[in-house]
Every structure is written in structure tokens, then in C-alpha cells.
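Below you'll find the structure I mean.
Our next item is subunit A:
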Amino acid sequence: MGLVGIATEKILSSFSVFLFLTILLLAVARRISTSVLLFGLQSAIIAAEVFATAFQEKLPEAYIVGALVFAIKVVAIPRAFFLLVKRLKTVRDVKASTTPTQSVFIAAAIIYLSYAAVHSYGGAVHVPDDPLAAAIALILTGAFLMVSRKKALMQMLGLLVLENGIFLAALITTFGMPLVIEIGIFFDILMGLLLMGIFTFRISDTFEHLDVSKLRKLRG
Partner candidate 1 sequence: MLLLLPLAIPVLGAGLILLFHNPRAATRLALLLGGVEIAALGAVVWQVHAHGELQQGRYLRADGLSAFFLMGIAIVSGLVLIYASGYLRHMGEGRFSSPRWFYALVFLFLFTMISVCLSANLGLMWIMMEGTTLASALLVGFYNTEGAVEAGWKYLIVCTVGIAFALFGTIVLYLAAVKAGMNPGSALDWVSLMNAAPRIGLEPHLVRLAFVFVIVGYGTKIGFVPMHSWLPDAHAEAPTPISALLSAVLLNCAMYALMRYDAIVSRSVGAAFPHILLLIFGVMSMVVAGLLILVQQNLKRLMAYSSIEHMGIIAIGLGLGGPLGLFGALLHTFNHSVAKSLLFFSAGNIRHNMGTLRMDGIQGMSRTMPQTTAALLVGGLAIVGLPPFSLFISEFAILSEAFAQARYLVVIVFLVVLSVVFGGFAYHYFRMLCGEPDRHPENSKLIPSEYIAMGMAALCVLFFGVRIPYVFGRLLQEAMAVLR
Partner candidate 2 sequence: MKIALDILQVLMLILGAPLVGAIIARLKARLQRRRGASIWRPYAELFKLLRKEELVPPTASAVFRLAPIVLFGATVCAAGFVPVVHASALLGSRGDFFLLVYMLALGRFFLSLGALDGGSAFGGMGASREALVSSLAEAPFLLGLVSIAVLAARADIAGMVAWTLGQDVFNISAVHILAFTSLAMVALAETGRMPVDNPTTHLELTMIHEGMVLEYSGPSLALIEWASAIKLHAMLALLIALFFPWGMASSGSGWGLTVALLLYCAKTALLMVLLSVIESAVAKLRMYLVPDFLGVASALSALAVIFTIWVKR
């Protein structure tokens, strides 16, 4: 139980609070770049969490996963996003359909709901409440971002937040899935983002905006 051990303890006990913080901040973020930064931060916290778990549970595979998380979600994806924002020359506003105040309240409600959900569903899982609530809150926040932010980029970001939540849930309940599967999932996420990037280019080429709520030609 050296210094690393203490750090591990701290990370495991307090990271959920940081995650809640990122959630609240994501809700009020007005600029895409801010949101991307927050996402990077969030991913970094999760990566730390992965490393801590790997250390504590002595899972060598998990180090690889942690490294992947760090490389992809903390480094690669935010960079790619910044690149996209730059190349698309879009207005950097997230175009929320809710005001920041409403968003914060909704985020708070989400956090509350997550706890409530954990209390009613989580009985079977025997894991600490906070991390699980954080995971669920992340999923819900991702969903909320996707529904309320009109920019295509923000939808991608919401999806990533949602995915973070799922990943976190898997991590804290089962200490992660088998390595091959994890790698596959990461590959999928990367490819998915690549494709979505292609499509955002196409959208901005074809429609000259990135507001997905205006893509309403196909309906009925």
C-alpha cells in the first residue's frame, strides 16, 4: 500500500464526483470546443479509473484497455473534433434547444434519477452506488445531449458520452469485458466516428449548415 495504492483509493472513491461535475458543465457548455474539452476530461477521469481498477484488482489486461481509453478518448477523439470544427468552419455554438438554466436543472435531475435508478435496480449488483449512478448519469446525459443539441457534432459528442457511460458501467460491474471484445468495441467507435466525420462533411457540403434538426425532408 504505497503512494500508488493511496492514489488508487482516492481515485476510486472520488472520481464519480468529478464525473458529475463534467456532466453539469457539459449541460451549460455553449461552445463545441468547451464540450469537447469536457469530454476529454471525462475520458481522462475514466482512464484513471481503469488504471486504478487494474492496479487494485491486478488485471494486466485492463492496463491495455486503460491505455486505449487514454489514447483514443483523451487524445485522438478531442483532437479529431478540433480538426473537424476547424475544417467545417462552422459557428461554434452548440445550438441548444434548452436554455443553460434548463439544461442544468435537467442535468441535476438526471443525476438524481440515476441515484434513484441505482437504488431501485442496483440491488442485485453489489457494487458501490456512486460509480454506478455516475455511469447511468453519463448514459442519460449522452442521451440528453443528443436530443437537445442541434449541431451534428454535438450529437456525435453525446453519443460518445453515452458510450463512456456504458463503458464505465461495464468497468465497475464486471471489471471490463474480455480484451478482444474491448478492442473490437474501440475499433467500432473509431470507425463510427470516422464515418460520422465523413457525414458531417457531406452535410455541410450539401446543406451548408450542420443543424441536424433542419434535416427534415424525409418524413412520414
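Basis for inclusion: all candidates are chains of the complex that A comes from, given by their letters.
By definition in this document, contacts are C-beta pairs under 8 Å (C-beta built on N, C-alpha and C of every residue); 3 or more make two chains touch, one makes a residue touch a chain; residues count from 1.
Because the structure is predicted, anything quoted here is derived from the model rather than measured.
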* To do: Counting any copy, say which of 1 or 2 touches subunit A in this complex.
  => 1
* Hey, which residues of subunit A end up touching candidate 1 in the complex? -> 121, 123-125, 139, 143, 146, 152, 155, 159, 162-163, 166, 169-170, 173-174, 177-178, 180-181, 184-185, 187-188, 191-192, 195-196, 198-199, 202-203, 206-207, 212, 215, 217-218, 220
